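One protein chain omitted, others in place.
On to chain A.
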């Protein structure tokens, strides 16, 4: 062998060792070459790797290392110089790259480490947020439970349901072991266990209200944790093993209607509370969370409101029942009153008839007896009988009149009459008595007082007579003056009617009458009572005077009916008194009605030969009678028994149609209208007259409204029918009669 430049091994090559080195180098090279391949594979797989060129560097470093080790394999045997060169280059490159890589790693490794810390931080944050989310969810759920609970509570107005529902729902929502409600007793000194969820204790258990724990709860508007050993919380059988769960108590204000004021919300000014106890299950290691306490408070408030609503409803139902009872009672009372009134009316109707008949018999026969030959004693007796019976008759008439007046069933008979004559007649009537008492009676009629007027002559006379009679009765001496004039449009001096202004109009005037006497006079205090029924002036002299005390009451009512006022003035006892009244009368000659009484019919026909008359009456007997009546007067009568038949038969050849109103009701008015339409020409239309057994204002108005010419009251006498037909034929209408 030539001299070689290779480095000679220090010791002789051992075959085994050499082999091992060879193999190890080989595997190292293999590993070194596979690492970059793995790196590249995995980096290509991953989406994110920011340090790509570092990888390249690292890859180069590894590859070169691998190459070095690989080339080392050739150095175990003799090798040429080229191999030596290659190995040297490889080693140099490797050294360079590895130094570069080492330097690069100094920068990179801290970065990589910080990534890790950030990751850890984010994980912690995520855990925290998860936790919070969990909390919020729980809160929202409880909020939902509250809403549902509130809805349940408020959907019923029954107290018990409200409380029971509350307890049940709360128990369910919060998973409570026991839930109880203590209500204050009537005395207000104790709390009584009213409702529990599980009925573990007998209801009716009471606890005094002034325990410190209870005061503590009542003084705060929040839910308060209390000790499980306090008397209100001792609701479970105390067993040794149990670690009792936490207990919370909250007050429930019991609101009354009066607690709600307009401008404030109900402050807890009420002193009345109930106590709600809530217990967590024992041995559960659960604690009351803040949101659960809030839930309990909200529920307690809602329960308070719901209870107050229920209370209000109960009160209003009670009030309604009371009203209904009162209504029923009032209705009954009204019906009884009506029955009483009807009974009285019946009585009056019968009495009217029953009493008057005998009265008339007595009076008539007594007056007849007076005309016969009598001895003086007999004459005296008969005169007394006559006088007494006249008095009695007057009394009966007065009472009956007054009752009718009070009913409002009395109607004035308006006729045209001679006003002056009325006064003259009154004076004539009163003259005899006045002259016996040596009283001077003077009558003054104003010059502008009309001679005729329209009004109720009979009752006006009765009124004047009553007042003048009183004046005469209560005067022992002196004079009586009667003055009549037209009332001026000025307020009257009557204190009781300060706003009465007699205002005249075109059709009416107000008559004012004043009767002055110089008699006994009146105590001013007694004046208001004078017009009351059955009241008489109770001075000694008056006891001898008869009379019922009704006179003035009746006068007042008549005057009121005539839309007037009556009053009495007196300056005191012994100074005489002045009675005055004002009434409304119609002006004669201006009204729509012809004044028949002044001009009586010029001739009354006795017979009406050939006058065609149509009669409608649904009562057979009545029809026959009226037909007979008309036939007796010579009429040619056609009878019909129904409104339809009447309407069909009617034609212009009939001059008069008599229609019986009776119970046909509105049918007759319809047929009257129909007849007017059927024969529109006035000249050819028959005159329609109504017949009825019962005449009143309403009927009359209805008849005239449908165009009827008159209303007749049955039964009709022959003479009456004669005059009716005469008038119809002459005037074409009937005066209101």
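Miscellaneous remarks
By definition in this document, a residue touches a chain if its C-beta (ideal position, glycine included) is under 8 Å from a C-beta of that chain, and two chains touch if they have at least 3 such contacts; residues count from 1.
In this section, contacts and distances are computed from a predicted model.
This figure omits one chain of the complex; the name its UniProt record holds, of "Histidine-containing phosphotransfer protein", "Calcium and integrin-binding family member 2", "Mediator of RNA polymerase II transcription subunit 21" or "Response regulatory domain-containing protein", is "Histidine-containing phosphotransfer protein". Taking the complete complex into account, A:628 is the one of A:110, A:628 or A:732 that touches the chain left out. Listed by residue number, the positions of chain A touching the unshown chain are 339, 342, 346, 349-350, 353, 357, 618-622, 624-626, 628-629, 631-632, 662-663, 693, 714-715, 717-718.
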